[in-house]
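Heads up, one of the protein chains got dropped from this complex, but the rest are sitting where they should.
Labels run A, B and C following the written order; every chain starts at residue 1.
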Amino acid sequence: MTGAVRVQRNIGYTAATSRVKPNLPPVGSNSVKFREEYADRQTILDQGSTMNVNFSDDELTFRDEVRNFLQEKYPADIREKQDSAVALGKDDMVRWQKILYEQGWAGVNWPVEYGGTGWSAIQKYIFANEIAAVNAPEMVPFGVKMVAPVIYTFGNEEQKARFLPDILMSNVWWCQGYSEPGAGSDLASLKTRADRRGDRYIVNGTKTWTTLGHFADWIFCLVRTSSDVARRQEGISFLLVDMSTPGVSVQPIITIEGEREVNEVHFHDVAVPVDNLVGEEGKGWTYGKVLLQHERANIAGVARSKYRMKHLREKYAQSIDGGRSLLEDRNFARKLAAIEIELKALEYTELRTLAAVAVGKAPGPESSILKVKGSEIQQAIDALTVDAAGYYALPYVPQQYHLDFPADERIGSGAETQSSLRYFNNRKASIYGGSNEIQKNIISKHVLGL
Amino acid sequence: MTGAVRVQRNIGYTAATSRVKPNLPPVGSNSVKFREEYADRQTILDQGSTMNVNFSDDELTFRDEVRNFLQEKYPADIREKQDSAVALGKDDMVRWQKILYEQGWAGVNWPVEYGGTGWSAIQKYIFANEIAAVNAPEMVPFGVKMVAPVIYTFGNEEQKARFLPDILMSNVWWCQGYSEPGAGSDLASLKTRADRRGDRYIVNGTKTWTTLGHFADWIFCLVRTSSDVARRQEGISFLLVDMSTPGVSVQPIITIEGEREVNEVHFHDVAVPVDNLVGEEGKGWTYGKVLLQHERANIAGVARSKYRMKHLREKYAQSIDGGRSLLEDRNFARKLAAIEIELKALEYTELRTLAAVAVGKAPGPESSILKVKGSEIQQAIDALTVDAAGYYALPYVPQQYHLDFPADERIGSGAETQSSLRYFNNRKASIYGGSNEIQKNIISKHVLGL
Amino acid sequence: MDFSVTEEQAMLADAVARFIDNDYDFETRQKIAQGDAGSGKEMWQTLAGLGWTALPFNEEDGGLGGGPVELMLLMEQFGRGLVIEPYLPTVVLAGGILRRAADDSQKARWLTALIGGELQAALAFAEPQARFDLADIATTAASRNGLYVLNGRKAFVLNGGDAELLIVPARTSGGRRNRDGITLFALAADTAGIARKAYRTVDAHRAAEIVLTDVRVQPDAVLGQVGEGFGTLEATVDEATFAVSAEATGIIRSMHDKTVEYSRNRVQFGVPIGSFQALQHRMVDTLMVCEQCRSLLLWATMVSASGGTGVQRAISALKYQVGSSGRRVAQEAVQIHGGMGVTWELDIAHFFKRFTAIETLFGNSDFHLDRFVALAGD
Partner (left out) sequence: MDFSVTEEQAMLADAVARFIDNDYDFETRQKIAQGDAGSGKEMWQTLAGLGWTALPFNEEDGGLGGGPVELMLLMEQFGRGLVIEPYLPTVVLAGGILRRAADDSQKARWLTALIGGELQAALAFAEPQARFDLADIATTAASRNGLYVLNGRKAFVLNGGDAELLIVPARTSGGRRNRDGITLFALAADTAGIARKAYRTVDAHRAAEIVLTDVRVQPDAVLGQVGEGFGTLEATVDEATFAVSAEATGIIRSMHDKTVEYSRNRVQFGVPIGSFQALQHRMVDTLMVCEQCRSLLLWATMVSASGGTGVQRAISALKYQVGSSGRRVAQEAVQIHGGMGVTWELDIAHFFKRFTAIETLFGNSDFHLDRFVALAGD
């Protein structure tokens, strides 16, 4: 029986089937292609229901639960710092993450067996939006989002028991040891050596761009355990290093806006127990790639960008000291709108990816699209925020962003003078985690097949 | 004596030279670099004078001479066709070019000895602008601008005497035989063979994208005279072929907008006298490249784009049937302005190149910049013209563009319905004459040294 | 929140996809485009036979009760197939007005035949001076001894030459650009006083300029309430805007796919041009545009399907995004195809022309970005 007729019966159209064009061929390759294209949508579906943008009752209940939690448990002092652009200290971040842990919400993407939430894609989406909506800090990713998945996917039972709880509880601060000076996007060129001596590795080399490495207790590294290999990607291992080990030293790197955010981490004859090797020796490259894809799947930052757009709109809806509201400026309003639309599109691209992940697909090369578009949109918001601030984007007065700084002595209203610093600093968004050029190479090869 | 002091003396500042910082080193590499950068400006200069945007009296006199000529000699019927978007016939074009010849203005870029104008860069600039300002047709380039420079640069005396006068007088219509089916931008892959048989070449193969080939009497071709070569660029020769020779046939190619503009030219055992070989056998590639650079130096089309912008502004300054004027639409006005500014910049980039040519520099790889920017701007104007026409960009009614077609029966005001056809057709501007990708490769290699 | 399509919806899309592959390949499409009729009547009968002319109408009117999801799935495939049948003017535009405003006798007179594929129709949504302003209506309908007398000019009436039913918005009161005072009339195309100048469009569709001179009609030609036609007109054109945006999303996806495929096979300088990194990165950019447009199309579909506020805003966002970012995909597709991309012979050129027409249709990207800004933020 032809698909056409099936369509009609299914939609309940029975009249004049005699007029149906006869003998249409059976479902061909094309409709298979169609099914693949739409497969991601099929995933979150209860059969019979159809596309709907509104939250279900269950989803609304969950959203209220998150809102209530944030209202009750999000510390007032941290909120005040966040809302007045005061940098959080390590203790602030740890305190907040422990509150999330107490609630059982620290391991959003973790499997339930290790203390994860087991949330659906929509629940994760709701949670991320609610957190961002009150401008609460995100979990620092290096532990819970980056090293943990590698440990619970490739680590042994002893390692899971030893490391995962402290990560989930934010008892241990982790940092990332991937990049090396001069290596840039060419990760596989890494030179840091880990030479086996009995039951220990002796680690020598330097890692760089280590974000918040000066806060960290432990570092996870890609190290070269064998240079006698055919491909540079071989002979690389995934090693966990206690930063209090003799021979580990951390040096600051000052970035464009003048702050210390990243570091160089030096290893001089650092002795690391072989127990700290994750998975098999020489398989580190594979593990690292999985990690990077997870990183990218979380990197779009849609919820945070939505908050920033809302904030921008609200701030400049108020007229500036009797000047006209910027929103009445058609150019500005159009730029704002164009970004909003691109962002709405990315929100749905991300939901489609989450949907795919929800049915077990690993976040594939498509996650590179989220990384590229996400960073492009973040940087567009950065630039628009600078435009909006006018001359007040230009004073360099980071010192005024402390709680004890008298508000009326501040230059610029709100965090205007931070806008350019953020714009400068966030040029990194299209460079780190595999530059956007690298992402495009990945998409070209693995999605377009070129 | 230090440069600083020299500056001061030259500007006539003598006071308190005691305050001059002592012993500045002599002119270093950098100022040499500076002189190179500014060399192009030094070329059109009378020493002592300085930068001025106004025309000199001599230049004004020349401009008036051109204006008077156009007022008196530009045929009314051709003007009417041009202004009402009616396509010119071959006879129209030839008639107009003969008028230019009578005036001695056919060979704008030719050396005086062959009947060229010997004009300065500014004069050529003025001439191009005045021609465009009245929307008069340009010379069809294939003879006067393309094959002629090759003949008077690399041809022998007999060839100069035989071909140049008929080109200058528009007695013979030339077309170009470079591209071949499947070759695309990879010109050197050409397969058309010319096998030496005694005092003749036997030509076999196909040329394509031959613009107005159906009007042409002669075709200049790159042909392969030897396949036993180290580099594909070798063994190529520059051959002139009478299209009435048996074995030459022309087939139309219909382009995106539905018109016949380009053709395929087939050669089947076409016998060509060896006298028609220009320069040395096997040197054709070199000659062709020179030609392409000349082509590019003329390809920016700044004057024509200026006319189109002026026309667009005038047309839509008038309100459309009682609707608001489009120029009152801020988006449209801003787009128009942005193109005007980019075009003004290109006008000066072209003047700088002409200036360089004026002092004997061949139009180098920089001419690729003119080609790329010129086509980008033309295509931006094409798109804006479509935007402006609204729904009247969409009717497909080429038949109404004939002088005898009753104006009040036309759909759309003026040539609105031609706007989309032009937009479609002119996508070629970034493809032909060496695609913009090829131009960027050239600039990257020869200007950036990458 | 639900991303899923039902089995029926998936099968509809399957059926349309198969129809394109088996009965509407490019050669067939080009033959229809060359033919004198706007489309093969036989082909229109086929569409009707497949039930698609009945898709958006209520079951009690003999329709299939389809909504935005079905329309999106159908039009996306129509884009892929470069379908030039007058589905938009007859079913979405004229049919949309009838669906929303016609009374039972009017439905009996027009809608049944339309659903059956025996009647083609058109909506005169534009006037020469109006550009994209739906309310800018100079055509007048004066009430004179029991009749309405219509005078005015209508521009770019899609399918206006072949339609047997013309739906004409005219002003019964109010000044130009005034949203009140607009009345919708259902006119038989052969009514005295209607002069139609039909023409092909650059994208091989068909349209007409229409002049109305003292056209006399009975009051029963009025669709809906006198003077209150604008709401119906706007809602119908919004739905049509959504439909062509879905079509355009299908078009740019096809152009992107065909370009990637071409770059794999097209050899220059001894290698496939798809191996050149500069082209690779540009094709990645166009892929991202396609995905972003598909996502926004999903969103707009879900918003439309859920009803409520924000539908207009979502549709303007979609039309803006597809038009402005899709233009880049279309231009890159032609550019990467090189000379072949600007020949009549290849389908790429015809995708390009249809996309360009959709860019203008119902308001270009600038118009819809301004409209998005003007509509209250969600």
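By definition in this document, contacts are C-beta pairs under 8 Å (C-beta built on N, C-alpha and C of every residue); 3 or more make two chains touch, one makes a residue touch a chain.
All figures in this text were calculated on a predicted structure; none of them were measured in a lab.
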Per the touch definition above, residue among A:135, A:171, A:185 or A:249 touching the missing chain: A:185
Given C:46, C:172, C:280 or C:364, the one touching the chain that is not displayed: C:280
Option from A:307, A:348 or A:423 whose C-beta touches the chain left out: A:423
Chain A residues that touch the omitted chain in the full complex: 179, 184-186, 189, 208-209, 253-258, 320-323, 331-332, 383, 386-387, 390-397, 411, 420-421, 423-425, 427-428, 430-432, 435-437, 440
For chain B, residues in touch with the removed chain: 3-4, 6-8, 10-13, 15, 19-21, 24-25, 27-28, 30-31, 33-35, 38, 40-56, 59, 122, 313, 330, 333-334, 337-338, 340-342, 344-349, 351-352, 355, 369, 372-373, 437, 440-441, 443-444, 447-450
On chain C, residues whose C-beta touches the chain left out of the figure: 276-278, 280-281
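As a working rule, only the chains that are shown with their structure count from here on.
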Chain pair bearing the highest count of C-beta contacts: A-C
Taking each chain's C-alpha mean as its centre, the one farthest from chain A: B
Geometric centre distance via CA averages, chain C-chain A, whole Å: 39
Chain A and chain B: spacing of chain centres that average the CA atoms, whole Å: 51
Residues of chain C engaged with two or more neighbouring chains: 370
Chain A, residues touching no fewer than two other chains: 330, 334
